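Note that one protein chain is taken out, while the other chains of the complex remain in position.
Our next item is chain A:
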Amino acid sequence: MAIKVEMPKLSDTMEEGVIAKWNVEEGDYVESGDIIAEVETDKATMEVEVFDSGTILKILAGEGDAVPLGQVMAVIGEEGEDISEILAEAESGSAEAEEPAEKEEEAAGQEKEQEEDYDPVLEDVDKETATAPDSDGRIKASPLARKMAEEQGITLSNVKGSGPQGRIVKSDIESYEPAKAPSAAVVSREDKEIRVSQMRKTIARRLSESKYNNPHYYETVSVDMQPVWDARKQINEVSDTKISFNDIVVKASAAALRKHPEINSSWYEDKIVEHGDVNIAVAVAVDEGLLTPVIDNTDQKGLQQIGIETRELAEKARNRKLQPEEMEGSTFTISNLGMFGIDEFTAIINPPNACILAVGAIKEVPVVEDGEVVPGKRMKMTLSSDHRIVDGAMAAKFLNTLKQMLENPLGMLL
């Protein structure tokens, strides 16, 4: 009995998965527990395991194909087994397949044969010859869809077709949302089209929602980092692992959040929840975008542990190995562009957080001390806050607490 391998639900919000890689080919023998493919979801690249042993009889989606949840990706069975029924079912989109017996019973004698496959004169229309293969490079679109696209200046190759064999139809043009036009260049070069990855889609959706819905405002403070500079040097002399400035900012933020629970909160329309735990997410840049792994109970962890966890999570993030649960449950986010030499910047709040802290580089700047201009080490931090939850004064108090902690790092030991 052949077994269908369907696109599994690999995260709570996933609706489709993109086949990143097949580890098997048609004809390969697989054992239960083998990882047959890697699938890119909206959050991470996940492994697809099989639960049955047998021969891969058919692979139904290529690398790079987006497969909706529950759709058949592959068929496993005994070599030589007839799987035409499964393939036909997969092609027609699952639920269509009906029992022949049921058909007999229908009093009306319902003719189920679709006109597309059957013509009264031509009889069975041979699908192979009736439809050109996709590989011929021709974009299939209904005449109406072609005309609409031309009128609206839409490039058909950018539109995904929902009709038979991917035919672009009226509804696809109507629901098409064009990408933002690139800024004009003096020298006209050919546009490059980049497929929008699941991660990009998620970033686009979540951050647009945040920026549109959350009334953002920004407060910036300048922190004297000389004390942290000195303390870090001392700590690293005794610590087994190297502590980074960012680890110290994370630790200080966690401690400050504990003192200001209103910052460590979320908006739920009819209520505000001040979270019991302080879970800080750290933004990590990866090739295709960014990920925000979460350090759970940050306030209860020491600098060393924060440092180790951050580097582990960042490493996983860069290798696309983060599990969805490692990116869930944050109550506050820190984005640090200090290593890129950025003085200061504003960040978009990472929902459902109330605030995000944007951390700049530590710079040697002239400062005035006791009427004298002297060299000093300064770092600017900008807090983006959701005004529905956090008012200006609340944000200011939090920032001041954080500033004080960084300027008096021994205080963090308390």
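Everything that follows uses one rule, which is that contacts are C-beta pairs under 8 Å (C-beta built on N, C-alpha and C of every residue); 3 or more make two chains touch, one makes a residue touch a chain; residues count from 1.
Rule of thumb we're sticking to: contacts and distances are computed from a predicted model.
A chain of this complex does not appear here, and its UniProt-recorded name among "assimilatory sulfite reductase (ferredoxin)", "Pyruvate dehydrogenase E1 component beta subunit", "ABC transporter substrate-binding protein" or "Oxidoreductase" is "Pyruvate dehydrogenase E1 component beta subunit".
Summary of contacts with the chain left out: across A:Thr13, A:Ser32 or A:Ser162, the touching residue is A:Ser162.
Only one of A:Leu144, A:Val196, A:Met339 or A:Val365 touches the chain withheld from this view, namely A:Leu144. Take chain A: the residues that touch the chain left off the picture are 92-93, 96, 108-116, 119-121, 123, 142-147, 162-164, 169-171.
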